[in-house]
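Okay, so here's the structure we're looking at.
The complex appears here minus one protein chain, its other protein chains still in place.
Right after this comes subunit A.
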């Protein structure tokens, strides 16, 4: 990949940056340019840039793609491609790859970890100990996780991995997806509201598309109810965030474990005082092992493309 110009949209894993450099790529660090002059930065370097490496926060929208006429491939450091204008890519004949499978386990682990953490109030209990409050009295009872019904929105790779883990806690599994899947042990519901009405813990695990934008809306939140718990390891825009915040503050929803938000890194601070929420900064795939594996996929896809070999994980 000697001398190939690669636009990196976000601050990359050091390993990825080192490997790209080692293979001779010229790196253009979009995230270092001030936000208002990013398109300018692209245009200035457009003669050299033949590849883009984006992530879940900074992908490649239509304007960026238009500013880079020599781009041949977008290798996203994520499995979700909601930030890449796929229609534009198809029009331009730009290849698009993502990082499926390697992050499935981490995201599923996090979903269950958040569910236990919310229901048993682990961060709040930790704060209780550190504040010295334990010396004055015991913490409250917290809700059992085992055996509770887990409802999964979207039964793809990540949804299945979540179901498998939840089953080890004797949780009955139910799900919503556009069509019923061949899992006779899991109960299918044909609408998100029906699913939410019939589960204790609702997990968002589908891809973000126009159809799934705000799939968790007021009606779903109401159906989940004051004892229900929402876990979002998908994308912030899956959930109507202002409705969610209101429901939590008013006690109409039992609790929430959130890894993603509509306007990261900004999180509604009304949530900061609540004991029944756990808020983590988009750490779904944030382990050294998984990020390294994701980097290897990005590198592998880029190399394959520039050597005219079949791509490893193409989406377009």
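As a working rule, contacts are C-beta pairs under 8 Å (C-beta built on N, C-alpha and C of every residue); 3 or more make two chains touch, one makes a residue touch a chain; residues count from 1.
Assume contacts and distances are computed from a predicted model.
Here one chain is missing from view; checked against "Exosome complex component rrp4", "Glyoxylate/hydroxypyruvate reductase HPR3-like protein", "Acyl-coenzyme A thioesterase THEM4" or "Trafficking protein particle complex subunit 11", UniProt names that protein "Glyoxylate/hydroxypyruvate reductase HPR3-like protein". Although one chain is not drawn, the whole complex shows that of A:146, A:191, A:209 or A:242 it is A:146 that touches it.
Touch with the chain that is not drawn comes from one residue among A:47, A:63, A:87 or A:129, which is A:129. The chain omitted from view is touched by exactly one of A:34, A:265 or A:310, namely A:265. From the options A:39, A:86, A:286 or A:315, the residue with contact to the unseen chain in the full assembly is A:286. Between the chain not shown and the residues A:49, A:173 or A:278, the one that touches is A:278.
Where subunit A meets the missing chain, the touching residues are 11, 105-106, 109-110, 112-114, 116-117, 120, 122-123, 125-130, 134-135, 138-139, 141-147, 164-165, 167-170, 264-267, 272, 278-283, 286-291.
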